[in-house]
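Note that one protein chain is taken out, while the other chains of the complex remain in position.
When the chains are written out, they are named A, B and C in that same order, and each has its own residue count from 1.
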Amino acid sequence: MLDFVNDYSEGAHEKILLRLLETNMEKLSGYGTDQYCESAKQKIREVCECPEADIYFLVGGTQTNATVIDAILSQYEGVVAASTGHISTHEAGAIEASAHKVLAIPHKNGKITAKAVKQYFADFYADGNHEHMVFPGMVYISHPTEYGTLYSKKELEELSIVCHEYDAPLYLDGARLGYGLVSEENDVTLADIASLCDAFYIGGTKVGALCGEAVVFPKNNAPKHFMTTVKQHGALLAKGRVLGVQFDTLFTDNLYFEISKNAIKTADTLKQALKEKGYTFYIDSPTNQIFLVLEDERLKELEQKVAVSFWEKADDNHTIIRLATSWATKEEEIKALIEIL
Amino acid sequence: MLDFVNDYSEGAHEKILLRLLETNMEKLSGYGTDQYCESAKQKIREVCECPEADIYFLVGGTQTNATVIDAILSQYEGVVAASTGHISTHEAGAIEASAHKVLAIPHKNGKITAKAVKQYFADFYADGNHEHMVFPGMVYISHPTEYGTLYSKKELEELSIVCHEYDAPLYLDGARLGYGLVSEENDVTLADIASLCDAFYIGGTKVGALCGEAVVFPKNNAPKHFMTTVKQHGALLAKGRVLGVQFDTLFTDNLYFEISKNAIKTADTLKQALKEKGYTFYIDSPTNQIFLVLEDERLKELEQKVAVSFWEKADDNHTIIRLATSWATKEEEIKALIEIL
Amino acid sequence: MLDFVNDYSEGAHEKILLRLLETNMEKLSGYGTDQYCESAKQKIREVCECPEADIYFLVGGTQTNATVIDAILSQYEGVVAASTGHISTHEAGAIEASAHKVLAIPHKNGKITAKAVKQYFADFYADGNHEHMVFPGMVYISHPTEYGTLYSKKELEELSIVCHEYDAPLYLDGARLGYGLVSEENDVTLADIASLCDAFYIGGTKVGALCGEAVVFPKNNAPKHFMTTVKQHGALLAKGRVLGVQFDTLFTDNLYFEISKNAIKTADTLKQALKEKGYTFYIDSPTNQIFLVLEDERLKELEQKVAVSFWEKADDNHTIIRLATSWATKEEEIKALIEIL
Partner (left out) sequence: MLDFVNDYSEGAHEKILLRLLETNMEKLSGYGTDQYCESAKQKIREVCECPEADIYFLVGGTQTNATVIDAILSQYEGVVAASTGHISTHEAGAIEASAHKVLAIPHKNGKITAKAVKQYFADFYADGNHEHMVFPGMVYISHPTEYGTLYSKKELEELSIVCHEYDAPLYLDGARLGYGLVSEENDVTLADIASLCDAFYIGGTKVGALCGEAVVFPKNNAPKHFMTTVKQHGALLAKGRVLGVQFDTLFTDNLYFEISKNAIKTADTLKQALKEKGYTFYIDSPTNQIFLVLEDERLKELEQKVAVSFWEKADDNHTIIRLATSWATKEEEIKALIEIL
């Protein structure tokens, strides 16, 4: 049985596990104050070209989003996001649980536009009743998006300009950032992101780590006492080394980018084959997630041999599914899948 | 330089890391639905003698406390706890962040008594204004406590009776549960705890795991949709295997208890030596934490050679410090420390 | 200068003020336990034909919505509402401030349909990831809606059936309930509402009271310790008499309905005149709110002589405005306005 359900089906890149083993019995200080965290931070600052960055390692994506957003917003503010954004849909109300509204706006292929954001802010401040409404206090985007799509550098620049015009920090959820950065379609670097965003996180969980996300406040601009907010959100790992060693390994010798390439390469091979075989794509995604529209009959057959991710019903007889590759996908898996298709 | 600062200075027991490595490339389903989680749950059910238990694996202690307490309480209820309880003091307001008050009551050596709890409930319901007050909705204890002390089986039974009299679940924070269970002074088994408490967690982070706590609702009594509450609290690990494999290993061949014994044995050796050398104990702790009162001068000297944990000032010239042993403490470390003392 | 800005521009019906004066120096017990509250509750139970109802008097609408919704929902649940619902838009995030998401669904003229609600529930439970999402725990409707429109008895019945099928309480925001009940288009009685909804409130602030909303749980189904939740939300008035006397007066000799009729009668006269003069209605509202589309030039002229409520821009040259009548609107005001139009 083949398995293309998601990009977190395996454990971690072997180098990470070996490094955890190697450093295992060293006595290290807790809560992210150890030397591996420090080394990892330094390497991330370098690759992001932001030597002043404040960096924190948290455990998972939902946790990271909830913590960062809660730390940035005042209690009368909410966060603007695509209606398809992860925080809008699949975080079980974690943002609201810390008392902030997600101000959902329409998306296109998972993305929001500077124009739409500007309009939202303009409409808000034009409304005579806006003091009775939730202030839009920051903007959330995911890159790649939940549909695997990417913002161009120009789009990010435009978003950044609008956000700063309205004094609203721009925050980028990079759960799958590695896969975005090495996509052929991508024209954005980590340094660009660090320059254009006020906060972002580099996803580890889906890109080769056991767990862990690296939050970057690129301009020495971490919210005051951010560590306490992290603790309050239950996101402060006692053995911070677990995250430090992982990110230190991922950002040594370009490992993060190298393993990301594997996901893209295998996805591209698969997409090519799917095109040749005449499959219908639900969306044209340039990263590691492939969305197909299948007849339900065909899907039933397929599921005998390969596990896929149900996305949503397209109509009464068709279903949208997702196939995901990852850092761990092997070429022979792709071959085997193509044979089945 | 020796280091007795805490019990989470090393990584994980080697068996855990090797098992993570061994299972690393297996494709497993996410969010705790994999076979290792299932196997670990089964083993925990057996050792707790509660075949009906609902079990969940969360990442850390503060997170676990906040999630469990939020799930159990109604919005008009708070949690009764010792004023020294971890939730009262060192969780950065995580309980309040989910809108629940910690109702602190006096402690004795970190413990609360059934009598004091009963009095709290009785006074509450006797107060004509109690509808203007936070209802005591559950009781939190830690075992071992923050001072390393233990509840006797009789004390737990009494607490359990009072709690059930007032329809308030009894919840036990077992961050260091292993160290309590194997202490010579202990007369409580996991099965006792499962029988007397409505919820408890078996700590992994401080007892040999990289991270992870196993929450047990022993009577098939997990709060409704608990998994969603876990997700909302940012406590649902995508790669649930990381926790499953660890707890499966810890509960194979009694590993959890065996490695706990090491902490107690080394602590006992150390305590014996300290007594012989005439040191003043701040508290008589039967587990892996040793609290000493030192002259500040003496402390300064000591800190040249061994890292300890500052607890609090005793008076102008004396300081209370903590020495902690763990699953990882080596006999030669103890010997070296004793020589210095 | 005429003023049709809203329906809370005047103080209270004179009978209310006189009754407050008359009972002013009586010593009464606090927090809603006085005889006037009791009498008012009894009268409301009678007119709603629900002798078992639990009734509470709160101060304002946003407060009432936040308190009732927080009391009904579990922490993993949100409230389904029209995207135009008051809780979705103009309550400054009060629902989210008590940690619950507003699950906005599309509206038609401010109303939601049983079909759309059923679809929402069905889609939710069909989604394999629904445990990662906010559970729809109750349904909120306003009647009249924010656009002044009304649910028919049949529509309410259908909504009630769907809600109960999914075990989700149906809650009706009756900020302007009086104006709905006496509209010619209305076929719903208070008894119908009490029979079909699980909770609702009868608005006082906009229908002749200084302040105050009467929350009704018609089937003796107030959430446990609701009074404590009310207190926690800062919604428990020390001098409960202020609300008791007002609602007792409003529900004596049909005053609530009689004064509501004035709003409808004056609105109907106005609508007739507007139709005759060829004005464009934005929506066909059968209650006390009239929505017009005006050329901006025409609006500017009009605003010299009459204060209206800006609603939103229709296009670059047109604006939607609202004219509101109320219990206090005088026929001569209508006449004067018609002359201007």
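We take it that a residue touches a chain if its C-beta (ideal position, glycine included) is under 8 Å from a C-beta of that chain, and two chains touch if they have at least 3 such contacts.
Here the structure is a predicted model, which is why all the values come from computation and not from measurement.
Asker: Of the residues A:Lys154, A:His225, A:Lys313 or A:Lys330, which one touches the chain left out of the display?
Answerer: Here the residue in touch with the unshown chain is A:His225.
Asker: Using the document's definition of touch, tell me which of C:Val117, C:Val242 or C:Leu270 contacts the absent chain.
Answerer: Once the missing chain is taken into account, the touching residue is C:Val242.
Asker: Out of A:Lys118, A:His132, A:Lys261 or A:Lys335, which residue would touch the omitted chain in the full complex?
Answerer: Of these options, the touching residue for the absent chain is A:His132.
Asker: Given the contact definition stated above, which residue among B:His100, B:His143, B:His225 or B:Lys271 touches the chain not shown here?
Answerer: Within the whole complex, the residue contacting the unshown chain is B:His100.
Asker: On chain A, where is the contact patch with the chain that was removed from view?
Answerer: Listed in rising order, the touching residues are 70-71, 74-76, 98-99, 131-133, 135, 224-225, 227-229, 231-232, 236.
Asker: Give me the chain B residues in contact with the hidden chain, please.
Answerer: Missing-chain contacts on chain B: residues 75-76, 78, 89-93, 96-102, 104, 127-129, 131-134, 310, 312.
Asker: On chain C, where is the contact patch with the chain that was removed from view?
Answerer: 3, 5-6, 8-12, 14, 17-18, 20-21, 23-30, 59-64, 66-67, 91-94, 97-98, 205-206, 210-211, 228-229, 231-239, 241-242, 328
Everything that follows uses one rule, which is that only the chains that are shown with their structure count from here on.
Asker: To test your reading of the model: what rotation angle superimposes chain A on chain C by C-alpha positions, in degrees to the nearest 5?
Answerer: Value: 180 degrees, nearest 5.
Asker: Same residues or different residues: which describes how chain A and chain B meet, taking over half shared numbers as same?
Answerer: Over half of the interface numbering overlaps between copies: same.
Asker: If you average the C-alpha positions per chain, which one ends up nearest the average over all of them?
Answerer: Measuring from the global C-alpha mean, the nearest chain centre belongs to A.
Asker: Measuring from the mean C-alpha position of chain A to the mean C-alpha position of chain C, what distance in angstrom results?
Answerer: Comparing mean C-alpha positions, chain C is 42 Å from chain A.
Asker: Indicate the whole-number Å distance between the mean C-alpha point of chain A and the mean C-alpha point of chain B.
Answerer: Inter-chain centre distance comes to 33 Å.
Asker: Please output the residue numbers of chain A that touch at least 2 other chains, ranges allowed.
Answerer: Touching at least two other chains: 91-93, 97-98.
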